[in-house]
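The next block holds one structure in the form of structure tokens; read it before the comments.
As you look at this complex, bear in mind that one protein chain is not there, while each of the others sits in place.
Now for chain A:
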Amino acid sequence: MTPRVVFPNKILPYLLVAPQLAITLVFFYWPASQALYQSMLKEDPFGLKSQFVWFANFAKVLSDPNYLNSIRVTAIFSVSTAAVSMIAALLLAVMADKVVRSRGLYRTLMIWPYAVAPAIAGMLWLFLFNPSIGSLAYLLRQMGIAWDPLLKGDQAMVLVVMAAAWKQISYNFLFFVAGLQAIPKTLIEAAAIDGAREMKRFWTIVFPLLAPTTFFLLVVNTVYAFFDTFGIIHAVTGGGPGKSTETLVYKVYNDGFVNLILGDSAAQSVILMIIVIALTAVQFRYVERKVHYG
């Protein structure tokens, strides 16, 4: 049971939440309702001719092979990004947990990349792996790998996954470190006395106890890969080559702002809104109660 605050005044609580409500209304409900309305219109870019078409845009979007491709791309991208960033972060967190000297320094360094803006992270990786001028691309070529993410879809995908995952490692690291600290040392020591080796201890004690954190991070990372990686994709591949890195969010931008098909674009963003509402619901229903925030 959480303690309840009881206000003597009936109006005061409403006044106190009013600013937050106003912000939500202006910045969420208003644009969201506009998107809903727009998603049922067929319109020219200037809005000179407008026609109400009910769910025709949704039908069109969902039957478009490019949209299905985009769902596939998003699935591969999100799962890979979440997997790479979480595995790397967990490994680093376990290592950092063992360090005794200058622990704070290591942690600070690990958290640093989180402060980098997505588009800048994208440019950074782009420069390293640019087929013409990238220093790491040069090394790859020296190793006999035909590195050309401008034309090879799978290489472009690897590049955006690396850039997106690299940026998210810090965040995951932070939560894993907190999760590790919450595990009672006595459990691990007891297992060690019973003769369990390091790997055994990790898989049977540490990893299961980290499960709530891992599940929480899985949801957060998926949401991140879905919605916050636009800048990286825009800077690194622009959705190409072909349509091999065009995620759902990127397609919303491309159809709306480049191709100027506002109805389709709005329908896609409504679908994305439904997805993010579902993800948030999952998070609140199952995760929020079980995660220990350090």
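The working rule: a contact is a pair of C-beta atoms (placed from the backbone, for glycine too) under 8 Å apart; a residue touches a chain by one contact, two chains touch by 3 or more; residues count from 1.
Note that contacts and distances are computed from a predicted model.
So which of "Chemotaxis protein CheA", "Succinate dehydrogenase/fumarate reductase iron-sulfur subunit", "Phosphoribosylformylglycinamidine synthase subunit PurQ" or "sn-glycerol-3-phosphate-binding periplasmic protein UgpB" is the UniProt name of the chain that got left out?
The chain we cannot see is, by its UniProt record, "sn-glycerol-3-phosphate-binding periplasmic protein UgpB".
With respect to the chain omitted from the figure, which of A:75, A:133, A:187 or A:274 is a touching residue?
Touching the chain that is not displayed is residue A:133.
Considering the complete complex, identify which of A:13, A:184 or A:242 is in touch with the unshown chain.
That would be A:242, which touches the missing chain.
I need the residue numbers on chain A that touch the omitted chain, in ascending order.
31, 44-48, 132-133, 150-153, 238, 240-243, 254, 256-261
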